[in-house]
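Shown here: the complex without one of its protein chains, the others still in place.
By letter and in written order, the chains are A, B, C, D and E; residue numbering begins at 1 in each of them.
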């Protein structure tokens, strides 16, 4: 199995609903350093599992749709509790849509899976992985 | 699949028995930077796979039971050869016990797996992963 | 010259006033990974420039006074524009006050300087250093 | 499942053939920070999945066979397009040959898999994993 | 003293002339992860030592003028031996020119110094610092 990972980041405000979150129920913020991993069983004729430049561009596009915002007010998130796990899925699902729409090129249609990790600090991170 | 990882560290003396270890058979020491990953198929009503605060607390409790010691003299390790692989399993098993005892809360009962990585330097680390 | 550095982090919402900030004028957020460096010309009788445990505790106390907040509403910041540079100075000045008040112990009274670095992502950080 | 990872690096010139590569079709270069992960279901009598010293030595030997070269002229690569994915497989396959030849010792014969990650910068890396 | 640092990277082929370089006299390559630090004694009215967006843009422009090349053939380097130390100075001097030309804005005219670090691997890096 091959994989390619690209890294970007986003900076958002949000608050979390639920007793479990303690002080994080207040409006606060976070830098998410985002790693997106594209997995495939084989390489194409150029020797790549995905065009790394296009992968970085698409991750940049997804990040641009979330960054420098208060996520509590982002209608695209529909009032969901924006935990790190949940946002990892949001990023992964938007990248999966891009793959299916052909935005990462023909080679990317052979991808079998996708994983997204959001690092919220030097001591905590969360991931979501899914099939394609 | 979702996962949440928290990081802590422990600082121990130990020696390793066996020809394979060369100079590491002498009493020496190590800082282990410890990453504990909790895996689950779905999120609970709050949108988490595990309460990250409780996960960090439990990892801290397990680390506190090992750190600032000479592991050669730790009766809880029963004379085992405390290689990095072995200690990764010790940490994982103690965390698994905590999950099963309910110490990470009700949401954590839905976890399906656990992985622990111990970084012994900037050029070497070892992991153990297990089901829950 | 000796120095000791301890790391912690804080997670805040804020917005920045001024044309230069582009999308960062919107309410957004950031994780600051904070490194506080304590500098001294000589070691005390125990062989330390500062008690590293106390240094970590004081940094933790300063961080606790800022984290999980919307800095736009923090009266202790008096309406200042909370750029990374400015916050590095806030953290450094609060740590300097603690040193002068004796909170880091007698050894710390021999410190000659302090530097604070705030990492806002994997590609940008800012520092402030001052005498003590 | 246990694993042990060791890190090394190699520094090579190369060019990439194919429209997809843009400016990377020109002769340029790269530092690959290489992580080799050895996986096994159980530990041997010494408590290791593989002798970490031997693992580091073998990775060093494989790296020495590639570093400080222009890969476009390396006959052992047979004209292949040396993308990061492809080189991850080259390193993994050479390590697998070493395992099968007994170069990592008897314990290593119980290994079940191998993964190699090549970090090409702080924002991109690729991996290849295979059975043993 | 305040400082702001931005990170980028460049990927080049080169060879080094001189007995001291051993195998590095052969054509090989390197990824340089580049940190550029801008230093100033005071903040401007917006609370910044330099516009971090413009700093990142200028570093990106300097990096773009060097990356994806064989430095042995780069006429702008005039046949210099492109050691890591030398390239750190090249990057710093080009950034200094940009500051003096006003490319980083009026605030940047108050900068007093510049430092550039080039990381060539996880175990080696070099820096050059200069006044402005």
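Note that a contact is a pair of C-beta atoms (placed from the backbone, for glycine too) under 8 Å apart; a residue touches a chain by one contact, two chains touch by 3 or more.
Quick caveat: nothing in here was measured; it's all calculated off a predicted structure.
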Residues of subunit E (touch criterion as defined above) contacting the omitted chain: 16-18, 20-22, 80-86, 88-89, 122-130
Positions on subunit B contacted by the hidden chain, ascending: 7, 9, 11-14, 23-24, 26-33, 67-70, 120-123
Interface residues of subunit C (partner: the chain not displayed): 1-8, 43, 45-49, 51-53, 56, 105, 107
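What we mean here is this: only the chains that are shown with their structure count from here on.
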Distance-maximising chain from subunit C - centres being C-alpha averages: D
Degree value of the rotation bringing subunit B onto subunit D, based on Cα positions, nearest 5: 120
Pair with more cross-chain C-beta pairs in contact, given A-B and D-E: D-E
For subunit A paired with subunit D, centre-to-centre distance based on mean C-alpha positions, whole Å: 27
Whole-Å gap between the CA centroids of subunit A and subunit E: 30
For subunit A, residues contacting two or more additional chains: 7, 122-123
